[in-house]
Structure formats: structure tokens, C-alpha cells
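Note that one protein chain of the assembly has been removed; the remaining protein chains are unaltered in position.
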Amino acid sequence: MSDIVFRSDMTADLVRCAARDSDVIFAARVSTQGEQSLAAAGTEATERDRGLIRFLMRDRHGSPFEHNSFTFFVEAPIFVFREFMRHRIASYNEESGRYREMRPVFYTPSRERNLVQVGKPGAYEFRPGTDEQHEIVEREIRETATAAFESYQRMLESGVAREVARAVLPLNLYSSMYVTMNARSLMNFLSLRTKREDAAFPSFPQREIEMVAEKMETAFAEAMPLTYDAFNAGGRIAP
Amino acid sequence: MSDIVFRSDMTADLVRCAARDSDVIFAARVSTQGEQSLAAAGTEATERDRGLIRFLMRDRHGSPFEHNSFTFFVEAPIFVFREFMRHRIASYNEESGRYREMRPVFYTPSRERNLVQVGKPGAYEFRPGTDEQHEIVEREIRETATAAFESYQRMLESGVAREVARAVLPLNLYSSMYVTMNARSLMNFLSLRTKREDAAFPSFPQREIEMVAEKMETAFAEAMPLTYDAFNAGGRIAP
Amino acid sequence: MSDIVFRSDMTADLVRCAARDSDVIFAARVSTQGEQSLAAAGTEATERDRGLIRFLMRDRHGSPFEHNSFTFFVEAPIFVFREFMRHRIASYNEESGRYREMRPVFYTPSRERNLVQVGKPGAYEFRPGTDEQHEIVEREIRETATAAFESYQRMLESGVAREVARAVLPLNLYSSMYVTMNARSLMNFLSLRTKREDAAFPSFPQREIEMVAEKMETAFAEAMPLTYDAFNAGGRIAP
Partner (left out) sequence: MSDIVFRSDMTADLVRCAARDSDVIFAARVSTQGEQSLAAAGTEATERDRGLIRFLMRDRHGSPFEHNSFTFFVEAPIFVFREFMRHRIASYNEESGRYREMRPVFYTPSRERNLVQVGKPGAYEFRPGTDEQHEIVEREIRETATAAFESYQRMLESGVAREVARAVLPLNLYSSMYVTMNARSLMNFLSLRTKREDAAFPSFPQREIEMVAEKMETAFAEAMPLTYDAFNAGGRIAP
């Protein structure tokens, strides 16, 4: 099975972006300016719009952050997709194990990934694994994934349907999807899927989904710098 | 009160559109093509994509129709907005009677608007009003709206807060809003807010919201002709 | 028009309640106990469940607060319903001005209602009205509502459809609805529709919707005392 691939990274490419800070402005200004708000907003948000955006975030006027749209192409292991799709205010289309033969690409943690969990539920901490632990993980994952994929192939070759054969594939198999969400949903996602230890409302995401979230955050910061700034200023709680 | 305006028409301007048939294609093709789906989709949907889009609509694969976004600026009377905002899968920002003094623009039906309702709930039919009925409606609406707006003004002038004074304003006052939705939500909206009398699942919208829906439908048909065609071919039921 | 009624109060009766603190417990414990969580939860939450519920609230594990349901019957003026229905995570059925002749019940502020707004958008403050202002408001509202309802009646009597005639009715007309939501949505509603002036995330609701929210809050506190306690302990931000 020479073509089995093991990866330790995630993909989250912004493939379509219809999102600017000025979208927040025109939507918010309709409250006070009605039909003139679009003209008032212009196409680029200015520095003096910064205050308005911070005010909206603080007072949790969430709806002005919804008139925009980000579409990402994401590649990540299935256990990440399982967490991702719990977020209900987004649109998903994923590669299908019913319609397609899955490709043998599997996740294995890099050396930077902490392997040891200490503490109690709600206050877990992660620490680096030893060399031996990294070797064990590497070996177990490679051997199990390889054996599982060979089993999958044997079932397919015997004429068994893809949707049945896929039952043996492990949770570290990579899948791919498009996900579309607006800035408000994206901020909610980031607030829960990036680590905030000392906050009033802390979050402790699994590292692998955080790796995806970090890439999405970079794209968000670039597309909507004033909104991103207000999100951070407000403690990274979505409005 | 010389500046009172009476209108019989609706505004639904497409102010931002990030929606093409090809968005449906790339999202749907990820099922079978994974990472190659974006390249496969191209930027323009072709005639041969028509079959795929019809298949998705028929089998109610709704999610591929969600990776896109329409933003409309809508002006309509408040009784229309009341029905509109019952649609929960859209994003709204509306002119605020708390933050702004409302302008005196009111709806009055045109001569084309049927005024007489016959039949029973669930099977109402509308018939043209007589000349006299149109005169009555025109007179009652003008007089009541004018008196109400004068009352609103008197309260404002006496120092009463806008949010209190607005209580006297009638339901035919125009308001304005931005509304953002994707094609799937838009098709759901159209299926319920345009009239379909003889369908398996009939709908009997109030004429005034249908006037808004018709303008949105025109913009949708132009932006996504293949999707619009499949929507009609499938009996105008959203996937 | 002897039967016109003016009210200053709101109705929010809990007509159906399938919500207990123990629902939160069994849902949360499935994480760690799988199939044993239902038995572990029992039918009544105990004091030792308090810590778990506070932890869930703090770490924004919101989904355990969704497996329950409150149904309220609400009577309030239309301007309150307009704000209420902006909350998209609830189910609504409202009295219909298309299917029914509206009854002449109108809102007028009580003497306790502050009438004067000072300050700037986002930092408005409300102060008591003078006797004269209260008299003006009382008189304007009574006269305008009465005239509008008489106009409505005249149109109906001339054979004009209810959905057309209602255009003249004012925003302080009472309507009625059933609204169903779960505890998570209800906490979100309360956090935005009750006043919190000095909080990290302040809110400044219009007093009339706050009057509805206060009644709902009382019912919530009674049905789910531990959840309510944790909501308050966490700064009244919904998880």
C-alpha cells in the first residue's frame, strides 16, 4: 500500500470571501439612517468606523455582523469534522464515503502535539509526551490505519458497497468539505475552538480543531480587521 | 403636514450578491471529487451542470444551495415586515423607531390591489373592490395615517421619547431593512410568499409581501438561472 | 366605541413546561457516562448538581441546556412582538390579522413608565415624565387608537378585507401568541431583554419587552432554580 499518506497539518483555505468591515457599517447604520445607510457606508470602512464596531460588539448587537459570508475548503481528520459539525449556524458539504472511494490519507500528531493529559474534567492540562510515547503513537497509528485501509480495499474488491466497507476506517482518516459561515458565526466558532485559559468564559478545545480555527482566524483578521480588533477587545466573545 | 408621502409600491434592491450557479456545483461535487471539486466547477456553470442541479433539487440535497449570499435593501410597510421576519433563516437589520424619528411614508393600495375577500380560511379568494370601496380605503388610510403622524409629532415635541411616541404609528408605515439570505432560504421564502393555487402544496400569501417576493425572485433568476430553472421544474418547493 | 380597552400590563403565562434542572444533568453526563447518564440523573436535581451546572455555564457548554421546553402565552402590543420575533431560536404562532378581526385592546404607558430619554445612542437613559407629559401621552394614545379602530371598522363594514383594513391599526394594538423555547434560548432572550447597565456586556431593552421578559424570568427561575442560579452567577450571559 505504497500510496498511504500520513499528515500532521490541516487545510482551511478561504475559497470565497464576501466580507468587509464596511458590511457591518451599512447594516448597523440602517437603524438610524434608513435608506441612506448604504451610501454612508462607502466601500471601505474607515478608522472612525472602529468606534461603532466596538460599540456593536460590546452591546451585543449581533445582527450587523451577519451580512457577509466566508467559504472555506477544509481538510482535516474525521474526529475534527465531528466536532466542527456540531456548530449549527454554518453550511456544510463534505466528501461522501457513500459516493466515493476514500483516499488513504491519515492524521498522525507532530512532535509539537502534547500527548499527556493531566488534571480533572473541565481543568485538563496537556503536557509534552516522551520520545517513547511519540514512537508508540506514531507506530500504532501507522499500523492501525494501514491495516484498516487494506481491510477496506479487500471488501471493495469483493464487491461490497462503499458505505458498508467504510465502517472499518479510522477516525483519523482525512475528509474534505466546504463550510460557509458569516462573521458572527465565525466569531462564535473561534471563541469556542481556540484556547482561552484565563478568561471569564474559558475554552479548552482539542488541539487539532484549534489548528483549523487558527487558519480561519488568519483569514478573518485579514478580511475584517476592525471587526477582528473589536472581537479581541471584547474578550473574544461573539456578539 | 405637507411632507407626508403615500406609496403603493415596494422596494427590494439587490445591494450585494455573492451567488452563482457554479457555487452549487463546487459544493455538490465535493461529495464525489473531494479536493478537486473547486477546479472542476470553474467560475461559470455550464449547460451540462443543469442536470446535476435538477437532481440535487429533486432529491432534496439542500446544502449545496447554501454557499452563497444575497443582500437586499427592502422598503415596505410594517405589516409586511412582520410577516417577513417570521422567516428565521435570514439576517435582518431594520430601521429603528427607538433610535430614529420615523419619516411619514405610508402604504396605500393601488387600484390593482384586490380588496374583497370571499371564501373560507385556507381557501380565501380575492376579488376587485368597487370604486366606492377604493375611495373609502384611500380616504380612511390617508386620514388615519395623517392624524397618527401628527399625534406622533406632538408627543415628540412635548419631549416624549421616540420609543413611546411611536406607539400610535400605524402598520402601513414604511420601514427599511437589509436582509441577507442564501439561495436555499430564498427559495423557501419564495415558495411560501408567492401564490401557488393549484399546487400539491398551495400557498396564499398576502399580496403586499408577494410584491416584495417578486422583486427578489427577479434578482434570484438573474444571478442563478440554472438553480432558478430547477426550482420551477420541481414545483417551487425548496430543497 | 364603548368596548375599547386600554391596558398597561403584559401577559406571559407559562402554559406548558417540560423543563427541570435534572434535564441538564442527564444531558451533560452522557459525555462521561454514556448509557448510564439517565439513571444517574434521577428525576430531581440535587444540591451536588449545582457545581456541574455552574461549570457548564462558565465553560459555555450550551447544548445540555437545550433538552427542555417552555411554552408561554404572551399578550403584548405589536411593537413588542416586533422585537420579540427577531429572536430566531424560538417557535411562534400569533393571532392573525388576516384570519381574524382584531379586538380593540391598546397599550398605554402606566405612570411608572419613564417617558423622557436623554443621552446618546448606546447610552440612553430614561427619566420620569412630567404630569403634563403623561397627560399628553394618555390623550394622544387614546384618541389616535380610538380613531384608528373606528376607521378599521368602517372599512370592514364596507366589505374591505381584514388584511387590507388592518393597515390603519397602530403599533400599540395588543396581539397574542404562543412562543416555545428551550432554556438556552430563554437565557439568551433574558440576557438581551432585561436591563444590565454596568455589565461587561450591557443591555438596554425597551421597557415594555422587559416587562414580558420579567414574567418569563419568574417562570424560568421556578422551573430550573439551579440553572437560574448559575445564569446569574455567570453574569447573565447565555452559554
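Order as written gives the chain letters A, B and C; numbering starts at 1 within each chain.
Please note the rule applied: a contact is a pair of C-beta atoms (placed from the backbone, for glycine too) under 8 Å apart; a residue touches a chain by one contact, two chains touch by 3 or more.
Since the structure is predicted, the reported quantities are computational estimates derived from the model, not experimental observations.
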item: Displayed partners of the chain not shown (whole complex); value: A, B, C
item: Listed residues A:R60, A:R103, A:R162 or A:K195, member touching the removed chain; value: A:R162
item: Residues from subunit B at the interface with the omitted partner, ascending; value: 32, 55, 58-60, 63, 86, 121-122, 191-192, 200-204, 234-235, 237
item: Missing-chain contacts mapped onto subunit C; value: 15-16, 18, 23, 26-28, 30-35, 37-38, 63-64, 66-69, 71, 73, 75, 91-96, 99-100, 103, 176-178, 180, 182
item: Touch list for subunit A against the chain that is not drawn; value: 77-79, 81-82, 85-86, 88-89, 92, 97-99, 107-109, 113-117, 121, 126, 129, 132-133, 136-137, 140-141, 143-145, 147-148, 151, 154-155, 158-172, 206
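We adopt the following convention: only the chains that are shown with their structure count from here on.
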item: Category of the chain touch graph - line, ring, star, complete, other; value: complete
item: Computed distance of Cα centres, subunit C from subunit A, in Å; value: 34
item: Between subunit B and subunit C, centroid-to-centroid distance (C-alpha), Å; value: 26
item: Contacts with two or more other chains, residues of subunit A listed in rising order; value: 32, 63
